[in-house]
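Here the complex is missing one protein chain, while the rest keep their positions.
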Amino acid sequence: MKVSRRDLLLGTAGLTAGIFFTPVPWKVLDDVSIWTQNWAWIPQPPRGPVTTKLAACTLCPSGCSLRVRMAGGFPVGVSGSPAHPLTKGALCPLGFAAHQLNWHPARLQEVRHQGRAASWEEARSAFEKACAEGPIAIVDGRSGRAASIVLQSFAAKHKASYDALRNAEEKSLAPYAKWANVSVSSLGYDLENVRTIVSFGAPLLDGWGVPGRFTHLWAERAAGESDPQLRLIQIEPKLSRTASGAWRWIPICQGSEELLAASLASVLIEEHLVPAQGPVPPASVTDAASQTGLTPAAIRELARAIVDRKPVLCISDGESPAIAALNLLLGAVGTPGGILPKSGHPLPMPPASANDKPLRAVLIDSTVPWEYVAPEGAEAFRFAAWDGGGSRAEWLLPAPGFLEELSDLPSPPTCAVATYAVAPNLLSTSAQTKTAAEFLLQIDPTLPAIDQTIRARCEEIFRARRGTVHAAKPASIASFESAAKLEQALRDGGVWLDDPPAHSPLKCSLREWPGNSGNRAPANWATTWAQPVLPPLAAKLYQESSLRETPQRSQS
Amino acid sequence: MSARYGMVIDLDRCTGCGACMVACAAENNVPPLPARATDRTGLTPMLVHKVNNGLEGAGRREAFIPIACMHCANETPCVSVCPQQAVEVDKATGIVMQIPQRCLGCRYCMTACPYHARYFNWWDPSWPPGMEKTLNPGVATRMRGVVEKCNLCHARLHTAMEKAAAAGKKEIEMTDYIPACVEACPTNAIQFGDLANPDDPASQAAHSPETFRLLARLGTEPKIYYKSRQPWVRALAERSASGHATEGQHV
Partner (left out) sequence: MNRHVLAFAIGLVFALVAGWVVFPRVLYSHQQQPVDFPHKTHAAKSGNADCDGCHPFNSDGSFAGIPKNDTCAACHTDKLGTSPAEAKLVDDYLKTGTTTPWLVYSRQPANVWFSHAVHVKRAGLACADCHGALGTSDEKRLYEQDRISGYSRDIWGHSISRLRRAPHDGRTMSDCEDCHHKRHIEVGCFGCHQ
């Protein structure tokens, strides 16, 4: 018999009715809804056991201890380590997203010569040629590391100059170093014993010094108190975060900090608020009043407030001889609660050397801030893990990134007590990256290797028999049987903290009141971060919220 | 376990650094958004607001208020409006639990939340190549079109529960469960604990007279408390629509 259209329609109707009595529509609906939840382009987090390893951050001189959570060989989370004697577990805001930094789109993957891909061999022969042809300079952004010893030894052996750059915090200590004829790296601020801090624009609560060190002190002793144990007087033109948290905010006109310091000194001497010693500042209260925008009465009242509760310490943002002279007058140099020399600092710091002749080439370590510009005419060999853009360096050389470099951590610039730690390389780096030190070691293998220097330093610390190692629990140096055991404790994440300094006096000789040092660039939350890029999640702070302004980076 | 996890945030200690915001985003696999995202379309489960005392010149002062989900305990607004039942208050912990995979993106909860603590995924999450290997295994990623919010770092609660179970204990150790924002704060401004446990320091802090809650008069019983000794900050927090501080209305 012939199949008619009606048969087909009825058959289809039967099919449709029947399908609902099968699992098909229900299972397909369920599966399709699951399918819509699993688009291939939505990244899935890794699976697998998470282990926690101790490390240290090397992105700035503070060297905060880290607990890094790892899964499948990748870092999946970062937090501070409460065992660190200075940070007590704090990190800067950028540190919490630093574990993602190695995959930043601006990561430098290959050697580049004038914008084109090149090889390490070419870079090496170009550098060796430059060394042979004329004077070269080696620029180090964080002197004092084992890598710095390599850089400085190379410079000494090959008659190059070694230039140790200082950041703003170190620069604030430079005047005392000059007047007392000691090295800058041997000085520090004894914040723990101070009762009044006069900060001339230094962002003490927002990125100054070691994260956590001052913020914890301030939180315990000052936050919210109308009569705090620790008085913070913030002198700066705008209401910064530090100014908001300060006991007193003194708004002054931009650039008048040093004149104010000088006039405060003259008030202190005039009203016999300090024992008269040292040079008299050539600044009257009326001069300062007109420049700063404060009334003469306000300046006098400020001077009285400064000495009301001693010890008092002034901190400048960057190098300021006038503010340093004020500290000298206040008796804050070489006394507890002031600027102190770190006790018997056992780690020899390489001395800087300078060269007057025009340079043939400059080797720039990855710790040098991106804004650094090589002298005109010098062929620049720039080591960096990330390409911040706009670099005029002829050679861009890929350096290891976050947690990819074995390094040691000498005392951070602002600390009055010496510390030492080792930052392990938790992540293996590709063969394409090299540190400046490794590069020079390849050219001259007789230079002291990093491991060798670390071992020597641990032996020095062990022999000096001072201090404690802060790991899960603090352990006195006496509890270590050998230097090797001490070294292992540091490589496992411990931090050595020296005993408090034995108040060795710091004799500063100052003939006359110093002149002004010139304008300084205003500090913002990103300027202490030396890297050319920010972690991607930092955008939460300034783009996806109005908490902070976009960091202004000076153009090179 | 019948805990009521909550926080006491000391606004006098908050310096507005933003470490809590970054730590929260890293812990919860919040993606960095495209360049065209703004503070209105941002994804910030922890968000620090800047407020000021209204004065100009030398008398001006600013304060910073970290705001995340308040984990409201009474007639939780977002729970009551969700058509998908994608949000629920956990009886065991007091956490207001949001399952983004169940959300259909109607954003009714965003309208209902009096604290603006909920955020919408306007874009699919996208990380630079390779960066997805650094995601936290304990938190699932979301796709665009769903709402998300602070979940009190329940991934860390899970880790603490597993550790307790492996050690044969029924209750977790509070030292094992520390939310990312609490851990990150460099002034220890955020105290976290079980508000139902009278021995917990956070619970004791929450009951002190210095402590207040935002929009307390709405009666949602938020579990995030704030404290400040500065009168202008308290006045700002308890300000009614007319702009005047409503003194005496402490709940």
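Going by the order they are written in, the chains are A and B; count residues from 1 in each one.
To be clear about the criterion, a residue touches a chain if its C-beta (ideal position, glycine included) is under 8 Å from a C-beta of that chain, and two chains touch if they have at least 3 such contacts.
None of these values were measured; they are calculated from a predicted model.
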Touch partners, limited to displayed chains, of the chain removed from view: A, B
Which of B:57, B:129, B:168 or B:198 contacts the chain that the document leaves out: B:168
Interface residues of chain A (partner: the chain not displayed): 6-8, 10-19, 21-24, 27-28, 30-32, 34-35, 37-38, 44-45, 47-50
Footprint left on chain B by the chain that the document does not show: 88-93, 95, 97, 99-101, 138-141, 151, 154-155, 157-159, 161-168, 170
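Please note the rule applied: only the chains that are shown with their structure count from here on.
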Centroid spacing, where centroids are CA-atom means, of chain A and chain B in whole angstrom: 29
List of chain B residues in touch with chain A within their complex: 10, 12-13, 15-19, 21-23, 25-27, 29-30, 32-33, 35, 37-39, 41-44, 47-50, 57-58, 60-64, 101, 124-141, 143, 180, 183-189, 228-230
Parts of chain A lying in touch with chain B, wherever the complex brings them together: 37, 39, 41-48, 50, 69, 71-72, 74-80, 89-97, 99-100, 102-105, 205-207, 211-212, 215-216, 218-219, 223-226, 239, 241-242, 244-245, 249-251, 525, 535-541, 543-548
